[in-house]
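The structure appears below as structure tokens.
One chain of protein is taken out of this complex; the other chains stay put.
Each chain gets a letter, A and B, in the order it is written, and its residues are counted from 1.
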Amino acid sequence: MKPAARRRLPLVATAVLLAALFAGAGWCYDGFFSARVAINLLSDNATLGLMAAGMTLVIFSGGIDLSVGALAGLVSIVIATLVETHHVPPLAAAVLALAGCALAGAGMGALIHFFRQPPFLITLAGLFLFRGCAYWLNTESVGINHPLFERLAGDAFTLAGRGFPFVAVALVAGMAFAWTLGHECRFGRNLLAIGGNETSALLMGVPIGPTKIWVYAVNSLFAGAAGLAGTVYTGSGNPSFGIGMELDAIAVVVIGGTLLTGGLGSVLGTFIGLLIFGTIQSAILFDGRLSPWWARIVVGGLLLAFILVQRFLVVRLDRIGRKA
Amino acid sequence: MPVVPLLTVRRLTKRFPGVVALDEVDFTAQAGEIHALLGENGAGKSTLIKLLTGVYPADAGEVRLGGELIRPASPREAELAGISTVYQEVNLVPSLSVAENLSLGRQPGRLGFVNWRGVRAHARAALARLDLECDPEAELGSLSLATQQLVAIARAVDRRARLLILDEPTASLDEQEVAVLFRTMRRLRSEGIGIIFVTHFLDQVDAVCDRLTVLRNGKLVAEHAVRGLSRIELVSTMLGRTPEQFSAVPATAADLAGRPPVFEARGLSRRGAVHPLDLSIAAGEVVGLAGLLGSGRTETARLVFGLDRRDGGEIRVRGAAVPLDSPRAAIALGFAFCSEDRKHEGILPNLSVRENLIVALQARRGAWQRLTRAEQEALCDHYVEALRIKAPDRELPISTLSGGNQQKVLLARWLATRPELIILDEPTRGIDIGAKAEIEHLIGKLRAEGVAVLFISSEIEEVVRNASEVVVLRERRRVAHFQGAEVNSANLINAMAGGHVPHD
Partner (left out) sequence: MTEALARRRFHSPAIWPLAGIVVLLAANLLLKPSFMRVTLLEGHLYGLPIDVLNHGAKILIVALGMSVVVATGGIDLSVGSVVAIAGATAATLSVHGVASLPLLIGGSLAAGVAAGAVNGVLVARLGVQPIVATLILMVSGRGIAEVLTDGQVVVIKRAGFDFLGNGFVLGLPFPAVLAVAIYGIAWFVRRRTAAALMLEAAGDNPPAARLAGLPIDRIRIAAYVISGLLAAVVGVLMAANIGAADAQRAGENLELDAIFAVVVGGTALSGGRFFLAGSFLGALLLQLLTTTMYNLGVPPAVAPVPKAILILAVCLAQSERSRAWIAGLVRRAS
């Protein structure tokens, strides 16, 4: 096999798994095999997908961000409060909230880089901080009655006779953006280099500090976008939105074949991972007999399987590294 | 008109607390020349390289590249000035493709986008320049180490490198791989690049180098053309003695023959580490394991201690066959192993001197049979006194001690278990002269007490002084065995250096 093809093998395997799952569900449940289900798969998982897209980039660099779920919750309630209480135009509110996210992310990145703290710990503090601030603003969910939100909640685009909701389009656009950053830009390649071997990356002239700070800023931006998508999707701002979602996002990234230690991965894989996650959930929903919690167990099992597969991959890389 | 040399180093000096690592060293390298930099461990080679590549700032002296004064503050700056380095550890990213590794940090493209076509074209050109046949799309980590090394060189000479420093690039390569590397080096030489080549393998100096510089104890000792210099002369320069001077240390304990061995191995082997070899050590005997770096000394010691699993061979301890497949099993048999890698395999940096000292004994007793605090303190005081460990407070973390004192604590850790066989792998590396002498004194005492000792050192004199029997390894094989009066440096050097020269 050509090396280029071999590199794509894990991705192909994940895609085959998705196809098998989807076909299996379609065979088991009547009506699963429809365009509506497929489109819902996108819109139901848009929030999670946007988070996972950003998380992929952070994990490329060997880092992790636990604060994304809380940040999405904060964005959700901030936008609702701005629009409903202060009558700020929705677009301005969104821009304001997203800018705040990027700033918060850059702040966390700076602490991680300059004080050499584990990303895990700093973003854990971020989780507490953002969630607490969200509840500070309002402990209850706030419904948004604004024509723009109502319009966005419906089908925003029509393609080939099918309506696509705004959030589904946002998800695809977000994934494409993350893919461009991760695979077509120096930024993404630098992330992978840092995650692969930070010392080498430094010697090879990769700007470590700026890259690390930027990736947390970009990831927080994605988390903010996820919060925005959730707000549009539910038509309300909710301070407890996104609780625990950071873990689902990490799970999706890992199922997508990105190495949690950094240095190897793909945004496209994350997208496939997201669809696997979503398919399992819809299939269990379609079944109706199983507790929806089975989805979490299955995801846990998948996570275990993928991590063990990765483990053997790492052992291989490790062996080479040690000989070096 | 004389040509300006590519690199001139004048009176370069670097001091570290307690030592002068580099003492007013002069060094010259020409363009289109391969220049060997030689010296024993601690001679100052790596300090010189780190000063040239901007890892450390120099305390005094100057460096000129092509006549221009340079003061690189980082490896990056040195690279921009034209000095590129390839280390023994490949400093690339194994999870990325070859092409990406060649262009990382300087990818072609605009506005932050990577021009992948440009990256591939550039990679093909860089690989072609070295006649390197590998797929630019392949994941670097999937390639052999030698190819990775060559990719690193391709990257290093890619831009405006005028001087290439190769720091022990051959340490983990096999013969064929070395030949490929040499071909590449000659090719670069013909393109007018100056190469500084650090190696421990003297036949490689003969094979590929034009000139050589020898450092010893941080000082410049000699600069020679390689042609017309005999091996014995070279080794003498490196060690600072003539062969006659250091063949006279008398071997002791010749009457040990006939004593039953504590440890006996037949056909001990591990793929990629050691070819099958026999080894036997009797009580009260010091067996030296000699060989150049990479000859399989440490690997053999690790097999003896069960730290790595052996593929084949039989081990008998006091006459009985034992499985010996883990350090715990070895310790239960009364073995002890002082690793050469003090930092990674020796000290527990955040734990106190006391805890570091008792940990092996405690491990042997198990978690529930705790040594009382009084017993621990008595042990500490005993060894601090006996080994003259300079520790201001036994409750301070061991990382606050000097290297020599850390080493003594590690020795004490093993002595406290009252071992019957102790393996000392480079116990004197990186410690000061006084501590070295004390450790040698200790080896003598152990021998007198009837402990079997397996002693490994890069310093031939040390081996000769301490061992009554020496096994010489070369290229991961046992090639010679000396006993009694045969144990002298001339014999050892001959056996160690006797490999044939890899020509291509």
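In this text, contacts are C-beta pairs under 8 Å (C-beta built on N, C-alpha and C of every residue); 3 or more make two chains touch, one makes a residue touch a chain.
Keep in mind that this is a model prediction, so the values were computed, not measured.
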item: Contact set of the excluded chain (shown chains only); value: A, B
item: Among A:83, A:203 or A:299, the residue in touch with the chain that has been omitted; value: A:299
item: Per the touch definition above, residue among A:13, A:38, A:133 or A:172 touching the missing chain; value: A:133
item: Contact residue for the chain not shown (choose from A:90, A:239, A:265 or A:278); value: A:239
item: Chain B residues that touch the omitted chain in the full complex; value: 305, 307, 327-328, 331, 337, 339, 344-351, 355, 359-360, 362-371, 392-393, 395-396, 413
item: Touching residues (missing chain, whole complex) on chain A; value: 64, 111, 114-118, 120-122, 124-129, 131-133, 135-136, 139, 239, 247-248, 250-251, 254, 260-261, 291-297, 299-301, 303-304, 307-308, 311, 315
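Keep in mind that, in the parts below, only the chains that are shown with their structure count from here on.
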item: Distance from the mean Cα position of chain B to that of chain A, given in whole angstrom; value: 46
item: List of chain A residues in touch with chain B within their complex; value: 2-4, 6-7, 184-187, 189-190, 192-193, 195-197, 199-201, 203-206, 259, 263-264, 316-317, 320-321, 323-324
item: Chain A-facing residues of chain B, complex; value: 75-76, 79, 88-97, 100, 104-107, 109, 112-114, 116, 135, 137-139, 141-142, 145, 148, 155, 172
